[in-house]
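Omission of a single protein chain aside, the complex is shown with its protein chains in their original locations.
Coming up: chain A.
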Amino acid sequence: MIKSLFILNTGGDIVLEKHWQGRTGRNIISQFWNELTKGNRTKDLPPIIRIRRQTLIYIRKYNLLYLVVADQDTSPLMFIEFLNRVIEVFSNFFSTEPTETSVKENLPKAFELLGEMMDNVFPVTTESSMLRDMIGATMKSTPNTIENSKKFATLSSDQVGGLPWRRKNIKHSPNEIFFDVIESINATIERSGKCLNSEIISKINCECKLSGMPTLTMVFNNSSILEDVSFHQCINLDTWERRKILDFIPPDGQFELLTYRSNRMQTQIPLYTSGRFNWSKKKRRGKFEVILQLRNSLVKSIENVSVLIPLAQGCSSPSIKTTNGAVFFNDQTFELKWEIKKMPKNKEVSMKGSIKLPSKGSIPREKPVAIITFSIEGLCMSGLKVTNLNISKLKKKIFKGVKFISKSGNFTLKF
């Protein structure tokens, strides 16, 4: 299955290589790099390719490229999933994003982790919570000698009846658990402000610092929102099927509890957008206007709204008026960006203006689009609410909280 892992930096240099079976030569990496950089379209090389009759699978994150060399007889998803987990585990153990610097600084730890995550070419465990048990010794700043560490004589994951995602004997003080419900809206809006299509992609992230083996139950006001859902392994699927409540013993630390997809919106799209854009042949310029307004009565304010319009090559000399915020034009990328620090309530804001086309060349055939980004705390667009969160088997006082964030995913206005 997975024979070797290479981590490359943006220049194609090897930052780390780990071989689980035999050794894969570095030559294949330079061939891969040639493929990747061919024609300056690095983004377009499929993540699963064959080079020299071997299968290579790669993903990118934080300016590093993770590449595995694989045998061909297994599920392609497994490899990509594994790479994602490697990144997740590195983040947890390095306490920072795995970048070139942090990987190099944590090299011994990285090797240790990879050694435990996979043995004999097959993933064993990729749960940070479980790995902590085996990597434990490195986490301490002073070396502990084997004789002194009585702790290891009873390796906690050794105990029978453990869970694959949580080790026993976890202690925390204070005990706390926080949930972030993050909903991203993908939408295409017509120039009139009418919504052509929309979809909400959401996830619930959790940060758990609870002692022992607590059992949580989470009840929602409207569980039918969670129809297209995928759960973390800790969630008891039978209870969900029968009673539509979440019943789980959480992993320790940060993890993604579930993701869901929904087409229904309980509220209106919180930001009303409309606008127009016209190319004038005679004057060789584009005239445009974008209007935004807060539409949701539940929302007090939105901060950091931005509107990005990628324009045709060679455009120049924007002349723009806005009611609020500031406009920036990048004459290298030909992108126009309107930023509004704080949107007022009950008042529409607008940007109006024009841009020059280069004096030669054809008039662009189609109009540009505007890409809108925003983020709103405290709003849940799908209408999902947690009505009850119960934690059993833990007598101590527990701090708990649920936070909602609604934000733009792929949110575009078509002129």
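Note that in this section contacts are C-beta pairs under 8 Å (C-beta built on N, C-alpha and C of every residue); 3 or more make two chains touch, one makes a residue touch a chain; residues count from 1.
Here is the rule we use: contacts and distances are computed from a predicted model.
Chemist: Report the protein name recorded by UniProt for the chain absent from the figure; options are "TECT1 protein", "U3 small nucleolar RNA-associated protein 4 homolog", "AP complex subunit beta" or "Proteasome subunit alpha type".
Modeler: The record names the chain that does not appear here as "AP complex subunit beta".
Chemist: Touching the left-out chain: which of A:Arg261, A:Arg276, A:Arg295 or A:Lys356?
Modeler: A:Arg261
Chemist: In the whole complex, not just what's shown, which of A:Arg50, A:Lys171 or A:Lys395 touches the removed chain?
Modeler: Hidden-chain contact among the options goes to A:Arg50.
Chemist: Using the touch rule from the top, list residues of chain A that touch the missing partner.
Modeler: Spelled out for chain A, the touching residues are 9, 11, 13-14, 16-17, 22-28, 30-31, 41, 43-48, 50, 52-55, 58-60, 71-78, 80-81, 84, 100-101, 104-105, 107-108, 111-112, 115, 119-120, 122-127, 134, 137-138, 142-147, 149, 152-153, 155, 157-158, 160-161, 163-165, 186, 197, 199, 201, 203, 227-233, 237-238, 240-241, 256, 258-261, 310, 364-366, 410.
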